[in-house]
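Every protein chain of the complex appears in place save one, which is left out.
The first chain written gets the first letter, and so on, giving A, B, C, D and E; residue counts start at 1 in each chain.
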Amino acid sequence: MEQASLKLLLLNPNTTRSLTERMAETAGAVLPAGVVLDTATAPRGFPYISNRSEALVAGAVTLEMLAARPCTPSAAIVAAFGDPGIRAARDLFPFPVIGVAEAAMHSAAMLGDRFAIVAFTQRMRGWYQDCVEEVGLERRFAGFRAPAQSDERLGTVQTDLRDALLECIEACHIHDGADVVITAGAPLAGFADIARGATKPILIDPVVAAVHQAVAIAALRKPYANGLGAWHDPKTSEGLDPALADQFAGKGSDRVADPPTLLRPGGRSGP
Amino acid sequence: MEQASLKLLLLNPNTTRSLTERMAETAGAVLPAGVVLDTATAPRGFPYISNRSEALVAGAVTLEMLAARPCTPSAAIVAAFGDPGIRAARDLFPFPVIGVAEAAMHSAAMLGDRFAIVAFTQRMRGWYQDCVEEVGLERRFAGFRAPAQSDERLGTVQTDLRDALLECIEACHIHDGADVVITAGAPLAGFADIARGATKPILIDPVVAAVHQAVAIAALRKPYANGLGAWHDPKTSEGLDPALADQFAGKGSDRVADPPTLLRPGGRSGP
Amino acid sequence: MEQASLKLLLLNPNTTRSLTERMAETAGAVLPAGVVLDTATAPRGFPYISNRSEALVAGAVTLEMLAARPCTPSAAIVAAFGDPGIRAARDLFPFPVIGVAEAAMHSAAMLGDRFAIVAFTQRMRGWYQDCVEEVGLERRFAGFRAPAQSDERLGTVQTDLRDALLECIEACHIHDGADVVITAGAPLAGFADIARGATKPILIDPVVAAVHQAVAIAALRKPYANGLGAWHDPKTSEGLDPALADQFAGKGSDRVADPPTLLRPGGRSGP
Amino acid sequence: MEQASLKLLLLNPNTTRSLTERMAETAGAVLPAGVVLDTATAPRGFPYISNRSEALVAGAVTLEMLAARPCTPSAAIVAAFGDPGIRAARDLFPFPVIGVAEAAMHSAAMLGDRFAIVAFTQRMRGWYQDCVEEVGLERRFAGFRAPAQSDERLGTVQTDLRDALLECIEACHIHDGADVVITAGAPLAGFADIARGATKPILIDPVVAAVHQAVAIAALRKPYANGLGAWHDPKTSEGLDPALADQFAGKGSDRVADPPTLLRPGGRSGP
Amino acid sequence: MEQASLKLLLLNPNTTRSLTERMAETAGAVLPAGVVLDTATAPRGFPYISNRSEALVAGAVTLEMLAARPCTPSAAIVAAFGDPGIRAARDLFPFPVIGVAEAAMHSAAMLGDRFAIVAFTQRMRGWYQDCVEEVGLERRFAGFRAPAQSDERLGTVQTDLRDALLECIEACHIHDGADVVITAGAPLAGFADIARGATKPILIDPVVAAVHQAVAIAALRKPYANGLGAWHDPKTSEGLDPALADQFAGKGSDRVADPPTLLRPGGRSGP
Partner (left out) sequence: MEQASLKLLLLNPNTTRSLTERMAETAGAVLPAGVVLDTATAPRGFPYISNRSEALVAGAVTLEMLAARPCTPSAAIVAAFGDPGIRAARDLFPFPVIGVAEAAMHSAAMLGDRFAIVAFTQRMRGWYQDCVEEVGLERRFAGFRAPAQSDERLGTVQTDLRDALLECIEACHIHDGADVVITAGAPLAGFADIARGATKPILIDPVVAAVHQAVAIAALRKPYANGLGAWHDPKTSEGLDPALADQFAGKGSDRVADPPTLLRPGGRSGP
């Protein structure tokens, strides 16, 4: 199978370009041969999403970003832990959309037995736990840990909180029984590489996991590249971003008009 | 306790004004003495939300509608089954925000033992089941039923599908063990009254349930009316609807600057 | 809608009249306009129910108290956390029966994201956890806390344990992620008002929640006031309290003989 | 180990003596050597408990029957599917109390992979499902089936509904994947023997299971026969059945005053 | 019912004969009258299984040991906590196969409300938790505790860690709410007797529980002693242990050729 044609689109639902760059760098370092990466930064929204209400707004912006895509990617990556908008995007777009959190969790479940999540601040606890529930892997989830200190300088948490983060990782292993630990949140992108030599559990960087999962899922979705597998029926709207409105109206440039129908029940398929 | 000052704000996240009117009529008919009702219809979005991807957009629009409120309501009702945006809204606004679906389910759980949901189309099945899980009451949930026919004329489903809907209600009771049935979806507003004489389980109209729950929850939240109980820390944004941006920035007119702090851990409270 | 005719019946399944009075005072202070409150104290049983075996006896006494009611209330409130007898009562009586624990939990789920329970003694832990499971909201439950001290003087726990209780409330918020805390157990009636200014999460007094929920549920149940919605088929008994025996025999004064039947399967309905 | 001293007390929480006799006959036929059986029929209550509200009353009567026991049994069996009162009884009495439903389910879980429940009427569905949840074995539960016909003559259901019951048993196996089927309800006592030759899954008669489990559990509890392991702290009461009041007051003849205490935290142990 | 013919076969899936002897001694001390005990030690495998990968190998060895049985036992006991091979064995052999862990947990659930597990080392935590999930009783499970020290001398842990183990047992009770505690792992066989006088919860020795449960289950399975109730269809194999290959091929000496068939769907049964 040729992978030369694979194009990944990494979307940063945050408006901070330097986060996009850091994540692109992390992703670029592990890009398989023949895979190219395109990136986009949220044109509107928040510098750094850190809770559910911001994630709702960011999820809608993510749909707009996907609708405004320059071309149809092999797979899109939503690069904010919490995966804003992915379930909606998956119903709407005829290409795979992968979240970094789900990619990390599903990978973790194939790398070990129980995974934990380490973040740089306690504030994420509730939202990240919701995220595990939404993915549906709570039975494999060993818990969440973050340093007690609350450091707000996103750019330097990896050095400021280094020891506290390493202790969290070890504690996930020793006290919570995790053999895999996910280092979550864009400010921790790349920290897994730093921590790897100093801690025992297998570490997963969500962006790295998302790159590899996006390649895998793109391959599995490829036979449906002509639009099969997208469920949304055309719907008119008013006042939405024009590209997104087109997508909802079934006028996305890459959308297929007539999926095959074997049976025609009253249920989901249409006339 | 005086209720004369209670003002409910019913938000229709759909753009169809006639649905707002029908729901306002249903709500108005059961409004307790001394409670007034204000309504708003989504200024942008979809005529009728019918799945997860539309609900995501509608959820963000709901936040904008709440931010653009003319005054602070005693409680806001998000009047679309599926409750778009309520968890985010609850974190962000200093007044209670109630969804019609959650109001119906929590009420059902106090009226009987197991509740079922009847909708006018099978298309809602997956999304409404997600909604039960999000509310967290799946252990009290007896199942979802809808007529096999797929009737698209929202305005006449109550007459077109009358017999099929009554049969669904009875089947929820007899085969699924439900003693309470929720008639879900704006096109069924008021149908509970019609069906009541002809079926055995207790019927709940979500809009009616939401009115009564909004009054109850407003009373319970009243001691926090000065802004206590809202969790969102101020956050700057760019490109958002101005009123919503203000809300996220902590500049909502009715927001309290300084919630009390007993303990000051690294966790959720701030400087 | 007129509420002038609403009558709530608050039943204390404990035999201690001073607890009834304290709870009636708490309830009276939040009674909506046009709602009247009647109370009853258990004629037999325990001064203060504090576990499952006492709750079983109290549940049966609750049925007797409901059967001996002077008139049909708009809704009855079973005013002991743990809600003895409510599921049985709901099958048997043609008016709504609300427990203070379920009222608090369902309200909490509409006021915030995750709720915790604080009690005045560790002894309640297992029983209260059972209660959360029976209500079915364990996925929204952030945990139980109580002071380590075991103070037996029910009348003075609010002052004796004030600081320890406040610390429990804050710990539920900071360590367990609860944004709503229920202050459970009759000896804590009214403590939410005291603690409100000193702690961050939204506090719920179960008796207060029950008053508001009883009004809401009474309104929703009103169309069934003629007896529809009660499931129990007449059954003879021997040796029971006469009023309760009458209720089981279908001879309750307010019982309807013939509920409507649309379909007549082998299942629940039938001659 | 000598079993000669084992005495089982089979309590029928129904008031119908002929049911006691039938169950005693079923139990007697499988009594291990050296085990004697005593029986008691509820002095008050219902001829045949068939739902939750009746079970609540029967549960309280069960406590009275246990308090009025002529001697301390090696183990007591509560012989009504639904196990009224067992959790309360277990806290209160210093000997094991086993329910026929839990005995059947735990045995089923050791005999096969997934168990189903077959009853003689659909009316039991909700209550029996609750019972599976209370035991905590829903993950091993393959479902409930009963004949569609609703036959009220308890005495002759085994012959009247023979074929329909056999079909239910087979359907549990073929369609629901059960390899063990529990024949539930006193009117089906002994039916497992009849059905055994004609159906494929392993059949369990709850009374038979309870006899064998009671012997097993009595042996495991024996080292605690001097009262260790009963958790209830003495509590005064008023208006209760005198023997039951004595039991609650810690004056049961066979109760031990002073259980050992290793640690003395604020929690459950006392001064 | 005569028990004189009951023969239990206790299989130690570990290769350490002294463990077999210790467990046989523990079992022998509680053997009911008329029950005889046979034992077998794994001919190959590990001295002491302590994790999932070793348990997989031990599970296959357990099948070989059962296939090589000298006679058909009334019931077989797999005497290693974790119960290697029991679900497979139950499908394959026409007599009951009981694991010591499941026997302890099901017994615990009938002796009290919530059970905990205490082991002699933290290393067992993950594997034992898996075991609770496989049995399906996690809702009754209060947690796992083990001494922080890691003592490897299996023969002397009961004396070396005595105090730490007693503290674990009490902590399960006081902090985790367990009223029953299982002392798990062959090196703790008999420790329940030692700890009984010094701690408050009811203690269960898994080997003792398994003896009593094996007698109970053997009695319940007895009507199927002619081979009914075994589900495995004959299957050829190559390279397996000859006795096990025979068992899989349906040539076990005690296997019945023709189970009865009432209905013959496409599903599980067949010609």
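In this text, a contact is a pair of C-beta atoms (placed from the backbone, for glycine too) under 8 Å apart; a residue touches a chain by one contact, two chains touch by 3 or more.
From a predicted model like this one, the values you see are computed outputs, not experimental measurements.
Asks: Which is it among A:49, A:161 or A:208 that touches the chain not included here?
Replies: Residue touching the absent chain, from the options given: A:208.
Asks: Would you mind spotting which of E:123, E:175 or E:222 touches the chain that isn't drawn?
Replies: The single option touching the absent chain is E:123.
Asks: Would you indicate which residue among D:114, D:200 or D:221 is in contact with the undisplayed chain?
Replies: In the complete complex, the chain left out is touched by residue D:114.
Asks: When the complex is taken as a whole, what residues of chain D touch the one chain not shown?
Replies: 113-114, 139, 177
Asks: Spell out, residue by residue, where the missing chain touches chain E.
Replies: 15, 43-47, 50-57, 59-60, 63, 85, 87-89, 91-92, 122-123, 147-150, 232, 235-240, 244, 248, 265-268, 270
Asks: In the full complex, which bits of chain B touch the chain not displayed? Write them out.
Replies: Within chain B, the residues that touch the unshown chain are 125-126, 129, 133.
By definition in this document, only the chains that are shown with their structure count from here on.
Asks: Based only on mean CA positions, could you tell me how far chain C sits from chain E in angstrom?
Replies: Taking the mean C-alpha position of each chain, the two centres sit 44 Å apart.
Asks: Would you mind listing the residues of chain A that make contact with two or more other chains?
Replies: none
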